[in-house]
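As you look at this complex, bear in mind that one protein chain is not there, while each of the others sits in place.
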Amino acid sequence: MTTFALLLTHSPFASQAFQSCLRFAKAAVQANHQVEHIFLYQDAVLAASAAIDLPSDEPNAAALLADFCQQQRIPLLFCSTAAEKRGVSLQPPQLGAGYELAGLAEHAMRLSQCDKLVQF
Amino acid sequence: MTTFALLLTHSPFASQAFQSCLRFAKAAVQANHQVEHIFLYQDAVLAASAAIDLPSDEPNAAALLADFCQQQRIPLLFCSTAAEKRGVSLQPPQLGAGYELAGLAEHAMRLSQCDKLVQF
Amino acid sequence: MSQATLIWLQSSPYNSSAAREALDYTLALAAVDSPVQLLLSGPAVCLLQAPADIGALQLKDCSKLLGLFELYELPAPLVCQHSLALYLPEPRQLSYPCTLLSKVQMTEQLAFFRQIITF
Amino acid sequence: MSQATLIWLQSSPYNSSAAREALDYTLALAAVDSPVQLLLSGPAVCLLQAPADIGALQLKDCSKLLGLFELYELPAPLVCQHSLALYLPEPRQLSYPCTLLSKVQMTEQLAFFRQIITF
Amino acid sequence: MTLAPMKLVHWIYPELPAQSLLAQLAPQDLLLLRQDGCYSLALPWPELPCRLRVLATDLTARGLNAKAPWQTIDDSDWVELAAQASQVVLWPH
Partner (left out) sequence: MTLAPMKLVHWIYPELPAQSLLAQLAPQDLLLLRQDGCYSLALPWPELPCRLRVLATDLTARGLNAKAPWQTIDDSDWVELAAQASQVVLWPH
């Protein structure tokens, strides 16, 4: 069994990064690996906004990832500094369900318990 | 005299686009040209969030542009669809001072009154 | 010189924001009767071939917006022939009409527009 | 094989988010005693020459964070020699110590790290 | 399990990677195209010393087909490769 940390750095609105991360996490869990945590940094923190309001026919990658993490009890952390800078509110109700505020320090400490970091 | 429309499409956090747009607008006003409006589209709409919270030593390009536009009564419009999609709230108090909600249609209609569109 | 605006999309259709927002922008200009035309180059040419199964990726297929061009009386998109040969060397039937341009023709056509907006 | 993480920054220092956030990330790993080293290539090498007047652009000068590396007991950044020659052909005094790498040395060094994070 | 010194390299852009990146590939490595990297299958890749793979889901969703010497893998293969690799890297644009 491998313990993975997953790192998202790209905006959920300009790439397929969140969708790919979700597929990797699902396949990892299915193969009995552990996803110790997922960390959102740089533009990826935009996913933590509860105000994301997509046309009904557009899948919401941020919400799909959060749902999966809640089911599997995988901590879905986002960097508070990167989020503040980008105007993402850190408090409910502006904070998206399933997203947890964290510092770079927490991510760095958790990494020491992981075998592999995969960046998306 | 030339009537300019200015179009911002890049994130205020990943480029110098807002700073350049502000300098262009200042020089245009000084030379007695008109800046008919500024339109924020794509990732540029992130500037309209009131929650942007930068370290005190980092200049806030979004606020500097809004201040100038308010002084000069230049409409500073942002695309509502692009903003909703990216989790930018459309209502005060989450909406940054000086930013006005608009549709692509308003931008398109205003363009017909402008001589030149400059993209940043 | 034409008074038309050229919307020049170079991003992949799977970078859904850029492609979708370029198409929305084009349609918005058309809706107020402002002359406008779309140019596809680079990976953006893949818009012309509707994706096989974009739903599997949890992404939105925005190529369908090209189907509205006729309704809005928009000219068929200009398409860089070189990019098409590169990215779709064996295209299935292209899903939408388009005007292919050689590199020389692209240079000529680009000079023809009053303004160019790049996505 | 080393257990160290390589933070590989390629973006210009004036794309302030990427440069600043790569440096913050590096310092965060160092703060929990996780072995880490920075690699600069492409326009990122311009970080080594403190900007003349970044204030005129209303941007933040994040190159000063390189000054914290010694305090955090971080090794000097690795720097692509080719990029340095390209982007700073006549450098004024470089503001920070660094280790220059030829292309061959870069390949060797990159293989040495347990993980690589790109910015 | 012994770890072979295998780099798993991800490429996600619809262009060819820079020559300086390609030079880093060794025979034991694996280059994986995914997301828009699948479009680069159509481009003129130089001869590379390593294993060449494409992520099947990303490829077929785009209506593309694999072509030799590239082989497809599925999501569970991808995870196993990441678990076995000595180094996992996402190449920058």
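We just call them A, B, C, D and E in the order they show up, numbering each chain from 1.
To be clear about the criterion, a residue touches a chain if its C-beta (ideal position, glycine included) is under 8 Å from a C-beta of that chain, and two chains touch if they have at least 3 such contacts.
Worth saying up front: this structure is predicted, and the values here are computed from it rather than measured.
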Contact set of the excluded chain (shown chains only): B, C, D
Contact with the hidden chain (one of B:2, B:71 or B:112): B:2
Identified contact with the non-displayed chain, of C:68, C:85 or C:111: C:111
Footprint left on chain C by the chain that the document does not show: 1, 8, 10, 82, 103, 106-107, 110-111, 113-116, 118-119
On chain B, residues whose C-beta touches the chain left out of the figure: 2, 4, 15-17, 20, 23-24, 26-28, 30-31, 33, 115-120
Interface with the unshown chain - residue positions in chain D: 12, 14-15, 42-43, 46, 49-54, 56-57, 86-89, 92
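Quick note on the criterion: only the chains that are shown with their structure count from here on.
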Steps in the shortest chain-to-chain touch route ending at chain E and beginning at chain B: 2
Third chains touching both chain C and chain B: A
Interchain centroid distance [CA atoms averaged], chain B/chain D, Å: 32
Cα-centroid distance, chain D relative to chain E, in whole angstrom: 26
Chain E, residues touching no fewer than two other chains: 35-36, 57-58, 88-90
Residues of chain A whose C-beta touches two or more other chains: 11, 13-16, 43, 55, 58, 85, 116-117, 119
Chain-level touch network, classified as line, ring, star, complete or other: other
Inter-chain touch pairs (all): A-B, A-C, A-D, A-E, B-C, B-D, C-E, D-E
